[in-house]
Structure formats: C-alpha cells, structure tokens
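All protein chains but one are shown in place.
We call the chains A and B, going by the order they appear; numbering starts again at 1 in every chain.
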Amino acid sequence: MRPAHLTVRRLALTCAVLLVLLAASVAAATLIGPVRASLVAALAPGGAATADHAILFRARLPRVLLGAVVGASLAGAGAALQALLGNALADPHLLGVSAGAAVAGVVVLVAGADPVSPLVPLAAFLGALGTVAVVFLAARAGGRTSPHAILLVGVVCNALAASAIMLVNAIASYTQAQGVLFWIMGSLSSQSYALVALVALYALAGAAWLSCHAHALNLLAAGEEGARTLGVDVERTRRAVFLGASLLVGAAVSVSGMINFVGLIVPHLLRLVLGPDLRLLLPASFLGGAVFLVWADTLARTVLGASELPVGVVTAFLGGPFFLWLLRRSLRRASGG
Amino acid sequence: MPLRPAAQAHDVPRAAARLTALVLLAAAACGGGPAEPPRAIAARAPARVVPLAPSVTEIVFALGEGARVVGVCGQCDWPEEATRLPRVGGYLAPSVEAVFAVAPDLVLAVPSPGNREAVRALERAGIRVVVVRDRTLDDLWAGMRTVAEALGVPARGEALVARVRAGLEAVRVRVAGRTRRRVLLLVGHRPLIVAGGGTLQGELLAIAGGDNVAADVAEAFPQLAIETVVDRAPEVIVDAAMGTEAGGRALFADLASVPAVASGRIVALSPDALFRAGPRVAEAAAALAHAIHPEAFDTAPAPG
Partner (left out) sequence: MTAPPAAGAGSSPAIEAADLAFAYGAREVLAGVGLAVAPGELVGVVGPNGSGKSTLVRLLAGLAVPRTGEVRLEGRPLAAWPRRERACRLALVPQDPRLDFAFTVLEVALMGRAPHLASLGFAGARDLAIAREALARLEVGHLEHRSVDALSGGERQRVFLARALAQEPAVLLLDEPTTHLDLRHQTGLHDLVRARCAERGLAVVSVLHDLNLAAAFCDRVLVLERGRAAAVGTPAEVFRPDLLARVFDAPVHVERHPLTGLPVVLPRGTPGPRVRGTPAPHTWR
C-alpha cells in the first residue's frame, strides 16, 4: 500500500533512485553491442584513436543518450497527456503532432534529402509545429480547449498523415521507400553529441514547463468544475499542458521517427506503483521513460547480431500485448467493479 | 459453310449467328492478332522489344538492336536514345496496360520485388517474356547470351560477352600485384546498407583489387550497425548510396579509427553503372579500381 500522500522527501528519494538507475543503464548499454569493445583500451592514454574508443564513444554513447532523451520526452508527455485527458490509456501519438512531423520528414526524404542530413529532423520539427497550431486552433470552441476535441482532431490528423505517407511512398523510388520506412519505424541511430545536447536541453525545458502545472493537473482529476472551485485556471492549464506535451513529442519524433508505446506503457506502469500524483509521476515518467527506451534500443541493437532492428519494432512487440492486457484489465474493472 | 437447302426461313439467320459467335470466340482465343499459337518460338526475330529493366535495355542497345525497342521502363536512362522511347511503367511495377499499348512481341525482364504479377499477366496474354537473372557475373554472361539469342543475334551476344570480359580483365591486370585493400561498399546511408558477399558488386570489388569487409555476411545487402563498420576497419569506403556525398561523409565524420576516414578515402560513385548487371560493368569495375588503387591510375591511361 503506497503512502497516503506525497512528501518532498519521497519525491526526492524516488527521483534519486531513478537517476541512479538511468546512469547505470546508460553505462551498461554503452558497453553492450554486437561488436566487442574494451572500455579499458578506449580510456588508456592514446586510446582516443582506437576502434574501441570510436565504437564506445562515437557509435554507441550518443545513440544511448539520444534514446534516453527521446524516451524521457515521450514518457513525460504521455503522463501529462493522460492527466489532461483524464484517461490512463492515452498515448502521446494521439495528439496528431507525430503525424505532422512524420509527413514533413517523409516529404523531405523523398524530395531527395539524404537520410543523414539535419534537414530531415528540422523539417519534421517544423511539421510538428504546424500541426500543433492546427490541432490547437481546431480544438478550440468558444475560447475553451476541449480534451474531447483535441482527441478527435488528433485522430483525424493521424489518418490524414497515414494516407499522405502512403501516397508519397507510392511515388518514391525503391531505395527511398526503404529509407522512409526505416525512419518512420523509429530509429535512434545518430552520432551527433550536438543533436543529443540540443534535444536534451529542449526536453529539460519541457519537463520544467510541465512540472509547473503538475499540481493543477492533479486537481483536474476531479473534473473541470471540481478544479475550478479549487481555484485552478482550467483553460490556461489545458492550453499549457497541451502545448508542452505536443512540443516534446514533436521534438522526439523529429529526431527519431515514430516510437510507439513508450508514452503509454511507462506512465501507466509507474502510476500503478507510485500513484497518480503528477508531482511525482511526471519526473518519474521522464526518468523511467529514459531507462525504458535505453534498454529497448539495446535489445534492438543486439537481437539480430550484426544487423539491427528499428527500435520502434521492439517497443511495438513489447507494447502491443501489454496494451491489450491493460485494456482487458480496465474493461474488467469497469464492468466488474 | 454450306447450308442445307430448303431450310425454313429463320434457319439462315440462326446459323449465321452461330457461325459469327464461333469465329469471334476463336478470334478471342487467339488474342486478337493473326492466328499464331502463343509461346511459339518465333521463326523470325522479334520486331518489337520491350525491356523492363535498365540493365536489359543497356544490353539490347549494346547488341546493336536498339532500333527494335518500342518501349522501356521508367528508370531506363542509358543510352540517350532510350530516354526518347515511350515509358511503360517502373522497374518495380511495370504497367501491363502500357506494355499492351506498344504491342510488343518480346518482353525482357529481370526478377524484381514488384514485377512478378505483371510478368505473369503478360505471359497469360500470350506475349513472350524472357527473364534473365542479374545476381552474379555468371548471370550476366548467361543473360547477355539469352537476350542475344532471343533477338536472333547470338554471334553479337558472344562478341559482347567477350568485350565486357576483356574490359574486366584489363582492370584486373591494372591492379595486379598490388596488396588488396579492405573496402566497404555503401549502398544506403540510413539504414546503413552495404554490399555483402555473393553479389555482383562484390565480384566487381574483387576484380578491382578490393577485399569486401562484408564478404562473410550471407545476405546480399545486409544492414550493418555503424560499430560493425568501425570494427571491420575498411581502408576505402565506396559510397554508392542514393543520398548526397555530404551525407556519406557526415556518417563517418567522427570515426577517426577507421583507416578510410583517417586517410580521407571515402569515394562517391554513381550507383547507375555499379548496380546494373549490364554492359557497363567493366566501367564500373574501373571506377572501383580507381577508387581503391588510385596510384595505379596516376600515369596516363594506355591509348585504346
């Protein structure tokens, strides 16, 4: 039985534990891979020129760090979104932002950009921004942002994007189509510390922004009117959380494609263990999501030997059955009481 | 067909109707053209040829039979005359309708991921389809001979095979005696796809004096993790992927432990000649040799 309420001490302790777990995971994942690389050799004097150094610090570590940052963004956005929509089964890709980012990225890829070029994530992020604006404006009616409307517009965006991507793929060449598919299925392959740093700063800003509204989101659980009688500016909170979560997801998808289920599973599992208080659940989701995706990507990198699976495939294999189980459980609860 | 005399008045129209139906059915069964049974080996050479892949287009033109080509696939862009011919769809998905529209009597195809259905449809319609494989050099020689025979010019086929083989031999001689260099042949940037063992490209690499670092991978075009590339430490990286040169360089930018990166030996090659099992493989091999052993080409090339 979990503690009756959240204290600062419990928050600090839980976050500390998760941080240690994250650091350990990053270190372990960097040492795991299809090729053997010696940390000792890489760190020895003159080791910077060795293959071990290149493998550990140029091929693996940036990728592991990117996985951590993307996982954090997706899970944190998921936790915030589940609270905003009052539904524990919400996934951040429902927002439609991912769809906009994916379409923009695909278009740029098929227009001839190299898949390695920074144009792709840049275009994808612009696509995300555009979609956020569209969903936001479309979901507003009479000055109120309705969660119901957000969901519906998001579904429409996703459907449109799926069709657009299929259309673009149909006219693309074979190799281009391969590249598009690979990008869309979710890939963390990157060797740029600069990119990782950029996305990490962004994710931190997003985390801070969302955390400011954590308490107000808690109060929203009692419904809009309940929250208003407790002094919450519901409209402002909804807007801020929607924007914050969308931008986090947009950035994640722009650099790594569509990685599903992280934003659903991680917050959901953590809520079962830590409780629904977002002041704890939000930072825990960020940290837990990072750990989750680091390990999912490690699996993706190693399970096939010399080749690699797109990480989105691993999360789908893990997440699909889990989601079904969740659904059954919540349906049983709802009907059985 | 003589009719029985003194038949009733309505017998004549009925019989005529039956006759017409029979003739129409027979005509339909024959495919509408002059009554030639389907799949018969033509006594005369085919006059209207449609190659469905860039490689076979090049072979047909190299055999000197370009005049007989009436339609080409969308990606067929060499030689220049081919670009002015009507297009019948893509290499992956040829348009059966467009092929019908140019009324060929011979279609040449290569097994591709998307054209099996189209080939079957063409065969069912009674058009002769010759399929040539393109996986290895041996496939290439066999393919050239098959196409030449189908076109009725077997002697020119042999000549073409001999000419291309000679070109390859010249490349081999050029780099003979030099230590083989470890080479990675890049086919895609992201996903990072390379040419593995058992491919035609791998064979060209070997002729050009290179040692394919991915030769032990059974798959034809495997996807490798970048750390695998680092581990195998190629001395030369040939970037034949479809992206930009800058993209290829960015991919390996920080990996100074890889000899190819340290010495700046990342050479971009156009994928066109390299990935077509056609008459230009000798040029492709030469380009590869130039990339792998540039010192062998320092002196001016021998005339002829």
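By definition in this document, a residue touches a chain if its C-beta (ideal position, glycine included) is under 8 Å from a C-beta of that chain, and two chains touch if they have at least 3 such contacts.
Worth saying up front: this structure is predicted, and the values here are computed from it rather than measured.
*Asks:* For the chain that does not appear here, which of the shown chains does it touch in the whole complex?
*Replies:* When the entire complex is considered, the left-out chain reaches A.
*Asks:* One chain is left out of this view; which of A:D114, A:D277 or A:E308 touches it in the full complex?
*Replies:* Missing-chain contact among the listed residues: A:D277.
*Asks:* Among the options A:A138, A:A222 or A:L269, which residue touches the chain absent from this view?
*Replies:* Checking the options A:A138, A:A222 or A:L269, the one contacting the hidden chain is A:A222.
*Asks:* Contact with the hidden chain only, please: which subunit A residues?
*Replies:* 1-8, 83, 86-88, 211-212, 214-215, 218-223, 225-226, 228-233, 271, 275-277, 279
Assume only the chains that are shown with their structure count from here on.
*Asks:* As a quick test, compute the distance in whole Å between the mean CA positions of subunit A and subunit B.
*Replies:* Averaging C-alpha atoms per chain gives centres 43 Å apart.
*Asks:* Would you pull the subunit A residues touching subunit B in the complex into a rising list?
*Replies:* Touch residues, subunit A against subunit B: 33-35, 37, 49-51, 53-55, 58-60, 113-117, 173-176, 178-179, 182-183, 187, 189, 191, 301, 306-308.
*Asks:* Quick check: in the complex, which residue numbers of subunit B touch subunit A?
*Replies:* Interface residues on subunit B, with respect to subunit A: 75, 91-92, 113, 188-193, 217, 219, 222-228, 230-231, 233, 241-244, 246-248, 250-251, 253-258.
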